[in-house]
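The complex is shown incomplete by one protein chain, all other protein chains being positioned as in the whole.
Now for subunit A:
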């Protein structure tokens, strides 16, 4: 199987597997949560985004148009 220009396969796959296992546990837990609780957890997860400077983040994304 050719190297599809990435050396990170093995590490990434292991990390992805670990995250999926964690997600499997979490999603069963999530089923027990209400949607409201789950959304609260999402807001907790994205706290770091909520705290960064929005204007800087947004204005950093400038591209020319595509087709």
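Going forward, a residue touches a chain if its C-beta (ideal position, glycine included) is under 8 Å from a C-beta of that chain, and two chains touch if they have at least 3 such contacts; residues count from 1.
Operating definition for what follows: contacts and distances are computed from a predicted model.
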item: Chain excluded from display, named as in UniProt, from "rod shape-determining protein MreD", "ABC-2 type transport system ATP-binding protein", "Pup--protein ligase" or "ABC-2 transporter permease"; value: "Pup--protein ligase"
item: Absent-chain interface as seen on subunit A, which is shown; value: 1-6, 8, 12-13, 16, 19-20, 23, 26-27, 30-31, 35-36, 38-43, 45-46, 48-50, 52, 54-67
